[in-house]
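Okay, so here's the structure we're looking at.
The complex appears here minus one protein chain, its other protein chains still in place.
Chain nomenclature is as follows: A, B, C and D, assigned in order of appearance, with residue numbering initiated at 1 for each chain independently.
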Amino acid sequence: MPMKTDLQTSLQLPKPEPLLGTRGWALFLAALIAVCAVAPALNLLVPEGSALHLSDYLVGLLGKFMCYAIVALAIDLIWGYTGILSLGHGLFFALGGYVMGMYLMREAAGPDALPAFMGFLDWKELPWHWALSGSFVATALLVLLVPGVIGGVFGYFAFRSRIKGVYFSIITQALTYAAMLLFFRNETGFGGNNGFTGFKTLLGYSLNTQAMHVLLFALSGLALLGCFLFSRWLIRSKYGRVLQAVRDAESRTMFCGYNPLPYKLSIWIISAMMCGLAGALYVPQVGIINPSEMSVGNSIEMAVWTAVGGRASLVGPIIGAFAVNGGKSWLTVAAPEYWLYVLGALFIVVTLLMPGGLIRLPSQIREWQDKRRALAQPSAPQQGVQA
Amino acid sequence: MKILHKAMAAALGLLLSLSCHALTAEQAFAMAAAEDNDARAAAINAAALEPDEGGRLAAYLQALADDAVRTAGGKAYVIQGERTIDPATGTAATLPADAEEIVNNNYLRGVIESAQAALALTSPDVQARRAAAKKLAEEPDAARLPLIDKVLAGEPDAQVKAMLERAKAASLLGSENTAERLQAVQQLAQIHTPETQLLLNQRLADESDPAVQKAIRSALSSIAESLAWGERLGAIFSGLSLGSVLLLAALGLAITYGLMGVINMAHGELIMIGAYATYLVQVLFQRWLPDSAFGWYLVVAVPVAFTVAALVGAVLERGVIRFLYGRPLETLLATFGISLVLQQAVRSLFGAQNVGVENPAWMSGGVSLLPNLTLPFNRIAIIVFAFAVLGAVAFMIARTRLGLFVRGVTQNRAMASCVGVNTARTDTYAFALGSGIAGLAGCALSQIGNVGPDLGQNYIVDSFLVVVLGGVGQLAGTVYAALGLGVLSKLLEGWAGAVLAKIAVLLFIVVFIQKRPQGIFALKGRSAEA
Amino acid sequence: QDTIKVGVLHSLSGTMAISETVLKDTVLMAIDDINAKGGVLGKKLEPVVVDPASNWPLFAEKAKQLITQDKVAVVFGCWTSVSRKSVLPVFEQNNGLLFYPVQYEGEELSKNVFYTGAAPNQQAIPAVEYLMSKEGGGAKRFVLLGTDYVYPRTTNKILRAFLKSKGVKDSDIMETYTPFGHSDYQTIVADVKKFSTGGKTAVISTINGDSNVPFYKELGNAGLKAKDVPVVAFSVGEEELRGVDTKPLVGHLAAWNYFMSVKNPTNTAFIKQWSDYAKAKNIAGHKDKPLTNDPMEATWIGIHMWKQAVEKAKSTDTDKVIAAMAGQTFAAPDGFTVKMDEKNHHLHKPVMVGEIKADGQFNVVWKTKGPIKAQPWSPYIDGNDKKKDEPDGKSSS
Amino acid sequence: MLEVHNLHQYYGGSHILRNVSVKAEIGKITVLLGRNGVGKTTLLKSLMGLVPIKSGRIEWQGHDIARKTPYERARSGIGYVPQGREIFSRLSVEDNLRMGLSYCPARTRIPGELYELFPVLKQMLHRRGGDLSGGQQQQLAIARALAPRPQILILDEPTEGIQPSIIKDIGRVIRMLADRGDMAILLCEQYYDFAEELADYYVVMERGEVIAAGPGNEMQQKGIRKLVAI
Partner (left out) sequence: MTPDLMQSGSERLQQYRREHPSEGHTESGGRSASMARPVVAGEVDTTHGRILYLEDVHVSFDGFKAINGLNLDIAPGELRCIIGPNGAGKTTMMDIITGKTRPDRGSVFFGSTIDLLRYNEPEIAAMGIGRKFQKPTVFEQLSVFENLELALKTHKGVAASMRFALKGAQKDRIAEVLHTIHLASSVNRQAGLLSHGQKQWLEIGMLLVQEPQLLLLDEPVAGMTDEETARTAELFLTLKGKHSLMVVEHDMGFIGTISEKVTVLCDGTVLAEGTLAQVQADERVIEVYLGR
């Protein structure tokens, strides 16, 4: 028995990972400063002609991308770490957007008037589902709650019935498709196909000022960094490992005493809420929310951002969202007739050659070099089985 | 009103001037170009009251219907291919350079057709008389009563007679005489067709006499009752038809996805390729082969659509998909990329707009089972085609070695190879087959829908829903799911409208999967987990 | 700066590419034409083409890019109303200039937009009046059939009010919508058939692009003849009929402000120019079978009027051009000299009703005597009487 | 005859097989022994071509097959019973056996003797492979490999999970197959007694290397049991 204790002390159990390493914190801080100080300064203080000036257009574009990045992160939590592919996250994004849009419409209409499209429908008073749209505080809460509750109800039943794999993916698709058709209808009360546009102010401040644009940009950046940190905290905890266990061997997890339902449901709701937040930040920046955000193709594209960046890594999806959308923005101008070829080819190439996504490209190259080196000198002593 | 009077007067004048009962040049001109369309109509109707000497009037009416008439300098000309003919004399004429085309609208076309029918009543051909009598029964005109009476007196054919009685009753619906109207209603009440419904409803709108009103109402309700069956059957038929479309669209996916596990987002584009292949075959037929051959273009298009789509599928499998086996979610990504590329490729090659695919003649029209139930040939053809393809696929999967190998390979690729199956080739064949079937679906869908770069996008969601609802890898499930969804959609659409029906169907699927998380035909037991 | 940049904002991919691609080509053709004749203010026009990919937020992003990054003088673009709504704030905030070439539901006026397509009173209402006339068949019952989105819903709302004012009862109106991309019209056509037994019926279709082919094919299947139940469509033109076997559809109608079949020298030249251009540029589809349609004509009018306005203003400055646009006239391929209204940013356009011919072209069976003024605020919608027939903020310039 | 010369194999960067040389003669049973994780399965997989080798030669009937695909190897008469059974779980037992016959002419019947050997398979002919019990699956895996009458049978721990009476039967079958003289047998086994009883030759592996080899009748005297145990 004493021998055992000896062994124990000699055994190096892995230490829990820190939330972020020193380098990680440094980078995080740099990103924080870039988003909150540098970018606003470059936009507001540097004169327009200067080479360092960050144009309004770019501020808007990057702000939008950061919202997309939050979505990609949210999908990564549920797909990359929990193995549940949602083809309906566009719904949660749109719900967050619609909640925010309702608030902005109310502001644009003024305190006593109805949003313009309602007058057109001959509605004389606000329908019940608009009840809370006048309050910013309520809106801020609903932005998270609506996607959370709808996702929660759907998720509860789906996970309880142990719907898995593509069955789950396909019904999320059906759900968002159904929601899209519902929102298309004028009677549903969300502006039909046109959705909401023509926003004017946010909390009384005009949406059309440079300062507001920068503010929304910085808020999106903060939200993204916050979501990142939160995700990192989740994934690093045992909770995160249980999620991965559920992904890899759900039944084994159950025999270890974990009930997968609350795990899946909680991460699903968290993911839905993150999407809602992203949608809410997105809408005032792009100035429109309409049902096509719930289209099936949109949701698939969102999953593609995550996959291109690299699943089951937190930085990957952010890179993916920026890369795909940046590429799209650039190519639709640079090669309007051919950009789909390039984008399509990108997706194919990434899957074929970079199974780990963009984020794992460096390590993939390293591995490949290692392998070549190892194969080049088979006689060299190797660590063998211990590896 | 004024115009009408003037037209009447003109027609009357014409009538008076007609001493010999043959088409005159003036008459012909008036029929083609008068002051206004009412005048033209009056001229046409007037001409049709006279017996047609030498069939010249009939020929002229046909030319009018065919838009083959030109006018110049107060004269009408008929264009016959290269030649120009004087309608009054039937002799050749030269077309003045400033000749104008004659345009008929729906109203005039109706007038011309009625006139033709009236003329045909005296035709020696009994079939033509029957058709004409039917036409007159559908479009009653009190002015033709004397003509009908005259023909009735001498008509030997019972069917024509019955039709004419009907036409007479229909014409009498508008009579001044209440008793006559009542009798007409009673007579029409025997005829359970939608056309009668229309006549009675129209009369009802103007009718003031309560007795006649009551008679019309009871006639209408008895007709509606007897037509109800046709409606029900029609709804079921449309459900089956939609189901067979879904089935066709999903069958290829049942192989590439259901069996092979490739989440094939490019499936829709393979359907599209099949449709474009059909279009190309059609164009080739139109361009290089005589018109008479056109009816057969589908016979060529079916194998061509299959082959082209299968080849594209084989290339995709060899080039991309084979590197992704065992990574099903990655196939989603890659095939999504492929679908973007294929769509844009079609835009580059054929343009972004739709291309036209025509049904061969044998596919237009339908069989009339009940007065209000006509089953269109193209729908029937698609149902038959879908089941033929289904049969072939089922046979392939369950009975052939390739089918066995495909199932084996997709379950355990490494082991299949260890027992000697050439997995690479099996995969290629299987994917090509699934793609080819998608191509067949495209060929069929081109007959009922549009052919454009987006074609595939419209079917991809439904295809996946069908395959998944049926149970992945379960061909029988796919069939049940397709037909079930088809019929359910159509029944719901009947009372909730298309939009709500679609929403309801989608939600139904969401709920249904809760009850059966692995689809209709779920695998049970241990083997499902492996 | 020796060129004037012109933005082209039409979807070249995604669902709307079917309709919009050809408008991009029309703009490019017009630019070639103008440049060949010496350009504008002595400068060549330089097109900046982008692809907003049928994605509405992307429309806004691209619009912003065109205005703020590429600094284009004017943008020709958009088809769907939602895309226009999406870019509208961008144009207003950055004081850009948009020419919108498609018939739409009205209910909008912006200082920064010129609407060269039809307002409801320039298309929908005259068409329905025609259907109610004896010539048009004397319809007593109406089926309002559309894709479920704002343009059909609004148009039908206006039409319902209009029909009511003509004494048509609610029970004689059937209103039905289908989802986007709907491709199975069996039930609906059967319903229409049943409805039509109740009296002389006409169908007013605001079905959007893609669904038209299956709809018309089903009409053909069901044997619903134009003579019995005419269908008048507001979104079906020559281009949409390209994909349809029109033989069973002969006699069904469409209402527009222009048809390719209109005979006049301007149109002949326009068609010829387009055919030559399509051949020269190898434009798929059109190089073999060149077709023109109403939105193309509206695009063509728009860009030429803009050119005239710039020349009048001697500047591409937005406010100056807007001012100069008022009252501009142009000899349009529709055979009339159309005029930009002095106030409401809409064109005065002739209205035509055409019947489909076997060759996919239209017979014009009815048309207005001359161009009529647009009513963007339809009088059939409550409260519109109080709205100004002029965009806000214009007086400031 | 199957001959392996100087085989090296890697998983990623780690060297799993080091200079392994093994022989399996027709008509003889060669037993491969070694503790967990020494690389036995890896070696057999290399022979089947399921994992690529870095260097070395694999000669089968005088031809180097090291670059051939698994199915080519199977078709050249190599039968393989993998560790973990690898049944086609959603195929019926019958179809599993037909898969085994994949490269035989299409009409080839499933040899009746298989059912004599493993009667349970006959009972379960139409049940899905994946529904069978562990031991039943193992029997199916062996039967599947035997179906096309291979010239060499490679077995990776075939007795795992099998009831004693059938282990005895399998032992008898293996002996019988070898004694028929037209089949080589390469048997990887943890069950020492079973292995010793059958071995014509033995090979012991340790850490990816062959550390002992020789004729089966010397196993006891060379203390192979110890070698494997330490």
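We adopt the following convention: a residue touches a chain if its C-beta (ideal position, glycine included) is under 8 Å from a C-beta of that chain, and two chains touch if they have at least 3 such contacts.
Fair warning: this is a prediction, and the values are worked out from it, not measured in the lab.
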Contact residue for the chain not shown (choose from A:131, A:153 or A:256): A:256
Subunit A, residues in touch with the chain not shown (by the definition above): 4, 7-8, 11-14, 16, 234, 237-239, 241-242, 244-245, 247-249, 251-260, 262-263, 266, 386-387
Positions on subunit D contacted by the hidden chain, ascending: 11, 35-37, 41, 83-84, 120, 127, 131-136, 138-139, 157, 160-169, 190-192, 225, 228-230
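Just so we're on the same page, only the chains that are shown with their structure count from here on.
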By count of C-beta pairs in contact, the leading pair of chains: B-C
CA centroid of subunit A to CA centroid of subunit C, Å: 38
Subunit B and subunit C, separation of their C-alpha mean positions in angstrom: 28
For subunit B, residues that touch 2 or more chains besides their own: 343-344, 348, 457, 499, 502, 529
Residues within subunit D bordering two or more other chains: none
Pairwise chain contacts, counting only pairs that touch as defined: A-B, A-C, A-D, B-C, B-D
Subunit C-facing residues of subunit B, complex: 37-38, 67, 103-107, 109-110, 113, 194-195, 197-198, 201-202, 205, 231, 234-235, 238, 241-242, 245, 343-344, 347-359, 364-366, 372, 374, 376, 378-379, 447-454, 457-458, 489-490, 493-494, 497-499, 502
Subunit D - residues contacting subunit B, complex: 48, 50, 69-71, 74-75, 80, 82, 86-91, 95, 98-100, 102-103, 106, 128-131, 144-145, 148
Touching residues on subunit C, where the partner in the complex is subunit A: 12-13, 48-53, 55-58, 60-62, 64-65, 68-69, 80-82, 85-86, 88-90, 93, 107, 148-151, 153-154, 157, 177, 179-180, 381-383
